[in-house]
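Heads up, one of the protein chains got dropped from this complex, but the rest are sitting where they should.
Chain IDs A and B follow the sequence of writing; residue 1 opens each chain.
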Amino acid sequence: MKLKELPDEELFTRGHTACAGCGAAVAVRNLMKVLGKRTMVVNPACCLLIFGATYPYLAWKVPFHHVAFENTAACATGMSRAMKVRGKEDTVVMGIAGDGGTADIGIQALSGAAERNEDMLYVMYDNEAYMNTGIQRSGSTPFGAWTTTTPVGKVKAGKADFKKDMPLIMMAHNVPYVATASIGNIQDFINKFEKARNMKGFRYIQVFTPCPTGWRHDTAKTIEVAKLAVDTGMWTLYECENGKVKINRKPKMTPVSEYLKVQGRFRHMKEEDVRKLQDWVTSKWEADERYAQCRQ
Amino acid sequence: MVSKICTGNYAAAYGSMRSRARTVAAYPITPQTFIVEHISEFINNGEMDCEYIEVESEHTAMSACVSASASGVRTFTATSSQGLALMHEILPIASGMRLPVVMAVVNRSIASPINIWVEHNDIMPERDSGWIQVFCDNNQEVQDMILQAYRIAEGKRVALPVAVCLDAFILSHTVEPVDLIEQDAADKYVPEFSPTGAILDPDDVAAVGVFTPPDYMMECRWQTDKAMRNAVEAIGEANEVFAKQFGRDHGGMIDPYMVDDAEAVLVTMGTASSTAHEVVDEMRAKGKKVGLVKLRFWRPYPSELLRAIAEKVKAVGVFDRAVSYGIGGPSYIEFRNAVFGLDLPVMNFIGGLGGRDVSLQDVRFMYEKLLEAARTGVVKRDITWMGTRGVEQ
Partner (left out) sequence: MAAQALASAAHAEGGYATAFPFFGAERRGAPVLAFTRIDDKRIYRKTQVYEPDFVVVLDEGLLETVNVVEGLKDGGAVVVNSVRSPEEIDVGIDAKLATVDATSVALEVLKRPATNSSILGALSKATGIVSIESIEKGIMQVFGDRLGEKVGERNAKAARIAYDRTVVGESHGSRVLKASNKWLPDVRELPMGVAGISLDTDAGAVGPGSFLENKTGSWKVFHPEYDGEKCTMCNFCWFYCPEGCIYRKEDRMEFDMDYCKGCGICANECPAEAIKMVR
């Protein structure tokens, strides 16, 4: 499917209450266009719950279900099995959660569902912190980033640890499909959701979705920041289909400082920390590339 | 009908099969484990047509049941103790969404100290979770109540989840003869599943579990409260229809024994009721006017029925297999509320914690204390910790 072939109908409607420039909103309205009407959604407590479903209003035009925070994959399991019982297996059951709800509190239920190869598409929209509660550090927050729980203080400033590599963890579950995507790479984004829609079993896509409120960049630069993440190697676009890994886009290896300087959350970083992050990016990319070669 | 010697765990698993639960999500925990094993066997032998989800935790078990139920299928799960505690977050979600999930709870002590034996302290924190809760005192009742639970839970009048409670080991691992209900009889009693409210369906779009602002909360809470009140009627009806079809009357909300002319009455939950039953016979034979109220439903609580009995007797004792630290047994606290304003001696006996046996002698002791209070009108000790070393009896 090409960009121009995406349908006009919005299954996630305007009028939602996301912040201006919200990257998650870009991801959600477009992935719904690809997945189509026979999609059922499970969504935990996160920004998306609030801005897409505040009673009595809903942006969703498909079945929508929220239960708690850490159990997106568990609930999607229940929903998926129920569809099997009811003979409605043509539906795409999608669990969609943020990075906190996935990489931190939700990882147990996620790992369980992946191991059982439940028939669902699990989407993690990665905005690299707990945005709904007001920008606290998550396991997916990158090294150096300011958040309200890694504040810039006199003794310590920014996150001291590196981003958790969720896609790799998911690939280790040997599920049919694992992919990373970005709202800045349109065709790649469409391809991956289309592929996932047409597969059965457990599929995982992690979408990179900048958050201007939490990352402290201009609301107009959401896509620009997403593209910079790919160009610098901060975010690798790859996929693992039935065990075979493919890099979808080689990073230009633009210096990471280019990515950092457009975001307020990195403004305090010292030169040595930028170097440290650059080293991490370089070795991460090398590792990703080697991993892809091993699993071709 | 086949009569078979089986455990309470088997009775629970069998009941869920005969009720045609179509999705089961459960995680093993002592002493509930046999329930999940039996269900797995039923399914793998082709006797039960059901999606069994081998989840990685109780939290996921309850989450999957909630979502499967919200997606329009009949669900069942079972747990105990720590597992129930791990589920806790999701229990009020099941009731708030008005989902008729049915769960067997094998009541076991809650840590710490860690202990695997019977106690009701695991389920007491769930008093306010919006679950209907019934306590059984024999394995026949366990099977029968699983079937009744679906009849009570489903339907617009109630639409609430139900926990069927059985005492760890004393029922879960003890064999007794049980009349096993056959499928056609079960089908006659438990109607085919039909969802109560809006469900998740790709062909009829709705949302279940929407972020809800203050403008709608009071009305929503009121509806759930009303549903719990409505349950009293549904419980009575479920029992009546069952008694007519199967010839077994478990009593509905409560099961009173020899209370009509009793001077002293003991209120019990779970298997202590069974032991007390024997002691009542023994003491009655000696001319002592004692009676027993088997408190079956803990939620909804039978306030009016208990008050009507209390008005006719001279002393009441409440036996608790649980304690609310610093104030007494939970059942005792609830009972005092039910008899508020009556001039009646009420005593609390806390015992059987963490699997300590409740003996005939223990029950005799309780009745003697109650008869003394009935005679004198004086309660010497409000709360007695039964057989606790170093504590005055």
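The rule is short, and it goes like this: a contact is a pair of C-beta atoms (placed from the backbone, for glycine too) under 8 Å apart; a residue touches a chain by one contact, two chains touch by 3 or more.
Quantities reported herein were computed from a predicted structural model and do not represent experimental measurements.
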In the full complex, the chain left out is in contact with A, B
Given A:51, A:238 or A:285, the residue that touches the chain left out of view is A:51
In the whole complex, of A:39, A:127, A:206 or A:222, the residue touching the missing chain would be A:222
Considering the complete complex, of A:25, A:79, A:145 or A:274, the missing chain is touched by A:25
Per the touch rule stated above, chain A touches the missing chain via residues 3-4, 6, 8, 10, 12-23, 25-26, 29-30, 47, 50-62, 64, 152, 183, 186, 212-213, 218-224
Against the hidden chain, chain B presents residues 96-99, 156, 159, 196-198, 205-208, 210-213, 215-216, 219-220, 222-223, 226
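Heads up, the rule we're going with is that only the chains that are shown with their structure count from here on.
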Whole-angstrom distance, CA centroid of chain A to CA centroid of chain B, is 43
Interface with chain B, chain A side, in the complex: residues 37-40, 42, 49-50, 53-56, 58, 60-68, 70-71, 73-79, 81-86, 88, 91, 108-109, 111-112, 115-116
In the complex, chain B touches chain A at residues 22-23, 25, 51, 53-57, 59-60, 63-73, 75, 89-90, 93, 200-203, 205-213, 216
